[in-house]
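Left out: one protein chain. Kept in place: all the others.
Chain lettering (A and B) follows the sequence in which the chains are written, and residue indices restart at 1 in each chain.
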Amino acid sequence: MSRVRAVIVLVCASAASLAHAEVALDQRKSGADFMSAATRAMQDDDTANPAMLSTLDGESLWTEKAGDAQKSCGDCHGPAPQSMKGVAARYPAYNVARKAPLDLSGQVNACRTDQQKAEAFKPESAQLLALSAYIGLQSRGMPVSPPDDARLAPSRAQGEALWSQRIGQLNFSCAQCHDDNWGKRLGSALIPQAHPNAYPIYRLDWQGMGSLQRRFRNCMSGVRAQAYPYGAQEFIDLEVFLSHRARGMPVETPGVRP
Amino acid sequence: MAGNMGRALISLPAKAKRGAVIEIRAMIAHPMETGYRPDSQGRLAPRDIVNRFECLFEGEQVFAADLFPAMSANPYLSFTMRVDAGGELAFRWRDDSGAMAEEKRRIEVE
Partner (left out) sequence: MIRCPSHTPTRRQVIAAGAGFAGLMLAPSAQATPQEMEKAILAFTGGVKPKEGRVTVDIPVLLESGASVPTKVSVQSAMQGDDFVTSLAVFNEKNPQPNVAVFHFSARSGQAAVQTRIRLGDSQKIVAIAKMRDGSYYMGAIEVIVTLPACAEDA
């Protein structure tokens, strides 16, 4: 139970400051900056990065005809290296037809059902992660660029409120770890700032790919909270807020994390 | 490719000087199911790992590996080869289900 004790110590240490301190723009660090040299090297070398295997699948799926429409992504969009350049960096974005913000995998599934007339990919399915990783790869190195769109404002505000809200049996908010205590240790692990710029990621502990929503669910379990289901509005709101918080940081997709 | 065997990533230089020792990297998508892990139903998921990897140059074995469940998912191997001539390299993986994967690459002497 040493980890629980460590968490409690951390809670007590930060209890003095009730309001969380936002990370200053010039203080922001990617999760990669908190990783060991070995894990960083794994991400930085495409021939060693296991997430690149998923992008190969994504590349195949991009040109695979699907659904009643028998159309591929490429049939509408053309080659992804051109048409998808910078696209992932702008998500989540407001979807006019849905009258709601969609994250990138939500947009992939909207194309699936509305354009291809195919069944939506299941959350966290290998295909959805592969397409998201392949599309994300086309924005690698570009700055996270959340759209300047007033229709996203309510979602962003809601996301920020969720970020600061204490949850779970440990009564912990996202902000208490990732704004107030980044760079310190939780057990033996360094607490990162929780930026969304490398997703979907290959997490060593998962031994596979996963989305930002899976990572949210991990954190929620960590503070002993009931995790929202995949696709929940709360997660989209958090994603909208986090992309604003990470604006300008380079996209690392597909990232590797411990 | 069948079952759990997925895509492969191979890395080696396209050209090398005669006599040079080059590094070759080979990685394949595979869950490397250990046989010790309970699945979502609480039953032990049956073991399915890549148990054999081979690299051949013009049909002759350069490097091989027998692998066990302690190998990480998406097994990654980096090994060396002395380049005596240009030719074709074949990379082969076999898993417990009997599924095979093969990739081929050429290397030239400069």
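The definition used in the following text is that a contact is a pair of C-beta atoms (placed from the backbone, for glycine too) under 8 Å apart; a residue touches a chain by one contact, two chains touch by 3 or more.
All of these numbers come straight from a predicted model, not from anything done at the bench.
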item: Displayed chains contacting the withheld chain; value: A, B
item: Residue among B:12, B:29, B:81 or B:101 that touches the chain left out of view; value: B:81
item: Candidate in contact with the missing chain, chosen from A:81, A:154 or A:187; value: A:187
item: Subunit B residues that touch the omitted chain in the full complex; value: 21, 34, 36, 57, 60-73, 75-82, 84
item: Subunit A residues touching the omitted chain (full complex); value: 1-4, 35-39, 42, 124, 186-189, 191, 204-207, 210, 214, 217-219, 221-223, 258
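In the analysis below, only the chains that are shown with their structure count from here on.
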item: Touching residues (chain side subunit B, partner subunit A) in the complex; value: 6-9, 11, 25, 27-29, 31-32, 72-74, 76
item: Contact footprint of subunit B on subunit A as seen in their complex; value: 46-48, 50, 52-54, 56-57, 207-208
